[in-house]
Every structure is written in C-alpha cells, then in structure tokens.
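Note that this complex is displayed minus one protein chain, with the remaining chains in position.
Right, chain A next:
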Amino acid sequence: MQPPAIRTSQLTKRYGPLFALDDLDLTVAAGEVFGFLGPNGAGKSTAIRLLLGLARPTAGRAWIFGIDAADVATAHRRIAYVPADVTLWPQLTGAEILELLGATGPGVDRAYRDELVARFELDLSKPARAYSTGNRQKVALVAAFATRAPLLVLDEPTSGLDPLMEREFRRAVAEVRDSGRTVFLSSHQLAEVEAVCDRVGILRAGRLVDVATMPELRRLRRTEVLVRFAGPAPDLTGVEGVDGVQVDGPALRFTLTGPPGPAMRALAAADVTTLTMREPTLEEIFLDYYGESGR
C-alpha cells in the first residue's frame, strides 16, 4: 500500500501570539487532485511552506509519501512547487531558468516540457525581468508540470493567467491526474477548483473547517438569479431550490441551489424580459455558509 502523498499530524505554526496554522490534520491520497481553499490570510501559504520545509512547524509534523518534510533533500525528490508569488532571476532568460530548474530538480521530461512551452505560448528568449506576472507564473508552471515528481504543490498558480491559459492549466492538471500523480492546489477560484479537484479542504483562520468531495461542495453553491419582467411578478413561493426572494419593482432576485428546472418552470408563467444568473464568489459562499464569525 502506497503511503499518502501528504499527511500532516497536528501541524501548527505560530508567529508570536498569532496562530497562522492551528492543529492541521490532513491526508491527501496518492493520485488525488486536492483543492485547498480559504480566504486571504487563512493560512494556506503557511501550510504549504511547512509542507515544503521552507518554514519549520511550531508543533506537529508533516510527511511527503511517508518521508519527514523536514528532510528536504529526500522529500523534494517527490515534489514540484509553484509559489504564489513567482520571483525569477531577472538576468536569466526563460530557457535558462527552465534549464536550471530541470537540472537541479527531480528529473524532467524534456519533450513534454517543449510541448508545454508551446501550449502556454511562452517566449523563452526573454530575460525574466521583461516577463509580466502571468508569464513568470507560466515559467514556474511549465517547470513544475514537466518534472517527473509524483506530487505537484501549486499555490494560487493561475491568479495572473488569462482565460485561454487558464484552460491550458486545467488540461495540464488533467494530464497529471491521468498519469497517476498527485496535485495539491491552493486557490481562490471556486470554478477552477470545481473543474479540476476531486476533494477540497477549506481553511479559515488557520483551522481546517471542512474537507469535502466535489458533490458535497456543489451543495454549497448558490447561484444568484436576477429576473426582470413585464406584468405581474412571478410567484416562486415553495419552489424547490429557491431561497431569499426579493421583489424590487419590475425586478426579482433570488438564490438558487441545485438543479434549476423547478424555478425555470415557475418563471415560465410570467412575462420575463431578461434573466441574469451570477455564480457567487467563494468569499460569498464562505460568508453565507459559515457566517462572519471566526474570520
């Protein structure tokens, strides 16, 4: 039986009186794509720094495929990492940085790397100082995806990517999963997490508040619907999945959970002029689901 890709036991990091991470017990199985969610300052990056041995835990331990995370020279043979804020050596070109990270890293699939460079439309001849935030992230992503490391730790890797590159990113994650490797993805973007992750952990104020599979997370999702109509207001009382109905003149707002069929049938009776649906941000879901306390 293969040991879990990541296991932590009462992992705690304190900066003075502040608990940046409090008693984290987490297991990520090998081959899983795990989403790590949480608002700013929740402790996601701290947890990742502890997993990588970049910071030392105040208490508790972490293991990467059964190896103590503090033994970085051994543990890192199994990890590729993309930091949240990618800083590159400004005088090196993209090609030189990939060469350095490939040669010093856990082995690299050069053919796949060249393919990724083309797919991410990365100009490798530029010195890093000329790269935008998104391009710096692309260099780090290509370096990480092209390694043979069985675990990829990605800390908010797509915050600077445009939608086309975001799509390439999701494809690359899918390819990693197909090859049986593990991805630990920290993110703000619910849609991204939903698209690629099997399981999600939610962190708030340094504590792990929930670990859920994707179907469980979908139950949290509430779509905001805005309907404008002519004539009498449609009646949505008692319709399945509809909540928080507000009528404001010729406009109607409500939130929708689960399949939209029943609500659509109820609206069909009215003279609807426009229908707008907006997915709430992760922040709104958090505030909705957990309330303001504990932030």
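Basically, a residue touches a chain if its C-beta (ideal position, glycine included) is under 8 Å from a C-beta of that chain, and two chains touch if they have at least 3 such contacts; residues count from 1.
We adopt the following convention: contacts and distances are computed from a predicted model.
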Could you check which of "Ferredoxin", "Regulatory protein, luxR family", "Sodium:pantothenate symporter" or "ABC-2 type transport system permease protein" matches the UniProt name for the chain that's left out? "ABC-2 type transport system permease protein"
Of the listed residues A:5, A:42, A:62 or A:101, which contacts the missing chain in the full complex? A:101
Options A:30, A:124, A:211 or A:226, residue touching the unrepresented chain: A:124
Touching residues on chain A - with respect to the absent chain: 49, 52, 54-56, 72-77, 79-81, 83, 85-89, 93, 95-96, 99-101, 103-106, 123-127, 129-130, 140, 143
